[in-house]
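Of the protein chains in this complex, one is absent; all others appear in place.
Going in written order, the chains are labelled A, B and C, and every chain counts its residues from 1.
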């Protein structure tokens, strides 16, 4: 895949997150540069629904834009660099404020998979609170210290919540982080619906492990085609393997 | 009706389930082959919203694709074959993950009709748990043993829930299973809305029986025309009888 | 206004109820014949979203279609005739199954105005249960006896719920019953949202009376123009008076 195609898929990822209600005017998605692992690609500061290929910038892991040409970067781009620095396995990162996710961060209610499609969020999603180490702030992760603290709390996990703010989703591919962002939102919705009905049976750790062990690119691909259709974006097929349920 | 028309209606059924939010990228609907009752028709592994007539495959009841021509089948197709094998009366099957249905499967809250339109889900919807006999799995019904166990739990009923996964809806016609899939979703929504307000008066067994006794093809037909309109699909009228409320 | 224009507005009313989610494939709206008060106008049995002018039929108050010409009437048309017979003041009737209304009918939770726009539903909405006098039925009001019992329970009120089925909304004009059907749905939604937050302060009887005393055609007109726009239907202005908030 050419870099132009890669950038086009990053635009599509932004549009998908907007179409699915995961992001509104805020939130962002990045990918590690396919050729320069010490760089990442992220839009200038703009609503995901409005992003075009020309809005995409290359950044050093410390958040320095390589060729801004007058384009203003996101103040919270540090989140992305810190995760790429701490996690060589990560090739895509989403930061979003899904309205389904916020309630868990502000109540401490446990967020865990209730459905096989949602196993990618991890057996138990932790919450990071900026106030713990940084006190009263505007909650924005706008410097390397806050971003490093957040990335350390994320550890090896796929998802972490941010109290009163949103969450971070990290993964091995753009399709994977978009998939887990949308199914994180769904899992949160499912838990909020199930909660009043009675005690919830979550997936067992063994079931979560079994889902992740058997999940292949095919699953992400089927969803990606569907979300491209809904977002009005062209779909580029990828070579696939793995189970197809 | 020609086989081409039958396949076109199966495409429409997929699009309706997607438009009504019953399925997302996953879930599938099949029909028993009109001429060969030991065969069923089901799409290749693809999101229902994206399915075209060329995606539809013929399968033996054991899940063997007759002429795949390189098209990848759903890993969970075994659900369909097992139900057709166990239930000669069944001519259409839906497997879906409606977000309204999942909360009942993971809490064990009783799911029963609260409204006449929803009587087709049966007086009480049971739940099947893959863990009971198969332990920690990825929850996918990807073999004959799991599918047969699920079909046995369904028994003569129209609907069964699958804990942490979704449900199966079986019926005598494609219009009937689409109707009951959508009104299953609605009934689940209605129960979740009603639950906090106080003890719910469900339809009595006598009322459920009276609705089913007097329900004719006309009811399914009126809804089918509406759902075709919403899904942007052409509507083919069917001969009709029965009450029209 | 010509009869053709009146029929066109009845088509629009059906489309508005569908667009606003008050009706799905079922539910119906009628008007008393402008020239023959012993007759009413109602569609043949069809989903409101699909109705065209040619679907509209004239009925005697006993439910006899005047000139069906092969068009099948709604089995529940008796509801309309019974209300027109019992209420000379009524010139329009809606029967619908809004998913927001059903939870109140099946729990007996009180349904009363929480907001000025919703005062038209009346200070307290009663519930009629077909089982009380007619035992286990399919819940459909398909004969004169059930319809008369329902109309008697409605009395002089604008709205009555039907347990496990839906509701009836009656009023002095088509715009009024559409307005009160949509704000009945909203009030039900508002009560379900407010209920978990704490004891609800409903409008006082004096406030309900004050709203109704000061509500004029202008209020219905402003909403009608908006709903026509949303439903993709042409808007025909009506002469107006009354307060404009």
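One rule holds in what follows: a residue touches a chain if its C-beta (ideal position, glycine included) is under 8 Å from a C-beta of that chain, and two chains touch if they have at least 3 such contacts.
Quick caveat: nothing in here was measured; it's all calculated off a predicted structure.
The chain not displayed here makes contact, within the full complex, with A, C.
Within the complete assembly, A:140 is the residue of A:7, A:123 or A:140 that touches the hidden chain. Note that of A:3, A:66, A:109 or A:145, the residue touching the chain absent from this view is A:109.
Set against the missing chain, the residues A:33, A:91, A:163 or A:233 yield one that touches it, A:163.
Taking the complete complex into account, C:204 is the one of C:132, C:204 or C:236 that touches the chain left out.
Residues of subunit C that touch the chain left out of view are 113-117, 186, 189-190, 193-194, 196-204, 206-207, 209-211, 213-215, 218, 222-223, 225-227, 229-230, 243-245. Although one chain is not drawn, its touching partners on subunit A can still be listed: residues 24-26, 45-47, 49-50, 72-76, 97, 99-100, 102-104, 106-109, 131, 135-140, 142, 163-166, 192, 195-196.
Note that in this section only the chains that are shown with their structure count from here on.
Put simply, the chain closest to the centre of the protein, by Cα centroids, is B. Both subunit A and subunit B derive from one sequence, and where they touch, under half of the residue numbers involved are common to the two copies. The chain with its Cα centroid farthest from the Cα centroid of subunit C is A. Subunit A and subunit C, compared by their mean Cα positions, are separated by 46 Å.
Between the CA-based centres of subunit A and subunit B the separation comes to 32 Å, rounded to the whole angstrom.
Touching of two or more other chains is recorded for no residue of subunit C.
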